[in-house]
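Okay, here's the structure, questions in a sec.
Left out: one protein chain. Kept in place: all the others.
As written, the chain order gives the labels A and B, with residue 1 at the start of each chain.
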Amino acid sequence: MKPSVLAAQAAFVLFVIGAWEYGDAVGLFDPKILPPPSQVAVALKGLLQSASFLGDAADTIVRVIAAFLIGAPIALATGFVMGENLDVGRSLSPIFNLVLAVPQSIFLPIFVLVFGLGFTEKLIFGITHVFFVVAINAAAAVREVPHGQVLLARSFGAGRFKIYRSIYMPAMAPQVMTGLRLGIIFDIIGILLAEMYASRSGLGVLLLRWGESYAVDKLMAATVLISLVTILINELMRVFEHRIGRWRQAMA
Amino acid sequence: MSVRRLIVIVIALGVWEAVRRFNLVGPLLLASPSEIVAALVKSWPDYLVALRFTVSEIVIALAFAWALGIGAGVVAGVRPFFGAVSGPLLSSLFAVPLITWYPLFMVWFGIGMASKIAYAVVSGFFPIAINTMNGVRGVDPHYFVFGRAIGCSRLQVVLRILLPMAMPSIASGLRIGTALVVIGVIVAEMLASLGGVGYQISYYQSVYQTGHVYLGILFALACALAANWGLSVIERRFTHWRELQIGER
Partner (left out) sequence: MAPAIPVVIEARGLGKIFSVERAPIVALQDISFAVPEGRFVSLVGPSGCGKSTLLQMLAGLVPSTTGEVLVDGAVVRRPIPEKISVMFQDATLLPWKRIAENIEFPLEIAGVPAAERHARAAGMLALVGLSEFAERYPHELSGGMRQRIAIARGLAPNPRILLMDEPFGALDEQTRIKMGHELLRIWAKTKKTIFFITHSLTEALFLSDIVLVMSHRPGRIVGVIDAALPRPRTYDIIGSAEFGAVRNRIWKLISQDDTEAGETGMASL
């Protein structure tokens, strides 16, 4: 990326923050509605030192990670079978595409009806958010495998395990990573939505409660924090994705 | 084919009904088709009011999301520097769970229609803007030169040449964006609101009227399907030349 572009991006972000702070200082914004960044920073510091906030954050993080750890492996296995076995793929992919096209969030009330308000409901709602996008990408990744190379390796007498390790894995890695990246983002969205809709603990509950009670500085601090963390996760995984992709290009 | 599909649907409904009739699943978990119909018969006027509320939010939000998304996308597509600056920012923002911003919108715009519309506009905006930008960037620059050479004003170049050329890409952005707007409105209503289909769903859930919850979800799905159908009609109207082109190859 060109330095001028980076500079413009940094300038834009700084400008927004500066204008926001200045707007509050001169009374353009109502600090009860839009508190200045300095006040939000203070609130953020307070939140990070508050045991109850950290407890709710831990609840959310545990749900997100649990849903990912359960959902992703199942999804990878399903996607792999769908990609390898054309019959399975052909019969399952319309269902998958339908599910991806229909908004899952509308069905959240049914999850609450069936599984109640607790951990299970959030976990399963999170898993459905992880599952489909990871599975579809894994199935697509199998199509990236160079079949010529597989045949060649087989003719040299390479075993199944060796073929998977040295041909399948590098070929599939970038697309699988894309799926996992989207999966974790969808996971976070799903868990937070489930918490906001109906829950006893978690960041989502706090957000909605603070919104309804006009605790704007805390609300803003938590919202910005969540946004920054997800952006960071997304960018890190994207860097990783690109690195894998580049390595593969160098091999070819 | 359609007869077979009908049979499948009838059987599915029968099984669904039977599951509830024999009480294999508790009445709080699942509503049978007959219970959903009963809910509809009992309170259809309420749902009509809710539907009107939700649909007007959706229509207003769509107008803003389309106009702002296409406008921003064209500017970012035509001005390469602007696009280079905003493109990565936009795709970073894509990762942000927008739903967490909804409580802030409640603070800023109140608990009425405005906060739902604002949230839906923001969630629909990004895919429309990004697809429009990519579509406009994908147009052969000679079209731009051609337009100016025949005396088009900048606005004419955009409206009469660039936008139609980028239409296939814009249309897929609109498809995603519109779905997000519809869902955004309903989910926002579910979280906190004074009316609308989403409000109905969460209200009836809180009073354990399962039949009404399912009915509300069906209405929500109907909104999403209707928007999707309307869009595909428009899409076919504007991009039929593209399909012909692909068919040729």
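One rule holds for everything that comes next: contacts are C-beta pairs under 8 Å (C-beta built on N, C-alpha and C of every residue); 3 or more make two chains touch, one makes a residue touch a chain.
In this text the structure is predicted, and so the values were computed from the model without any measurement.
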| item | value |
| --- | --- |
| Contact list for the unshown chain, restricted to visible chains | B |
| Contacting the left-out chain in the complete assembly, out of B:V37, B:V59, B:V145 or B:L194 | B:V145 |
| Residue of B:I161, B:A179 or B:I201 in touch with the missing chain, whole complex considered | B:I161 |
| Interface with the undisplayed chain - residues on subunit B | 140, 142-143, 145-146, 148-152, 156, 160-161, 164-165, 167, 238, 241-242, 244-245, 248 |
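In this section, only the chains that are shown with their structure count from here on.
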| item | value |
| --- | --- |
| Euclidean distance of C-alpha centroids - subunit A vs subunit B, Å | 21 |
| Residues of subunit B touching subunit A in the complex | 28-30, 81, 84-85, 88-89, 92-97, 99-104, 106-108, 179, 182-183, 186-187, 190-192, 201-202, 205, 210, 213-214, 216-217, 220-221, 224 |
| Subunit B-touching residues of subunit A, taken from the complex the two chains share | 1-2, 4-5, 8-9, 12, 33-34, 101-103, 105-110, 112-114, 185, 188-189, 192-193, 196-198, 203-204, 207-208, 210-212, 214, 216, 219-220, 222-223, 226-227, 230-231, 233-235 |
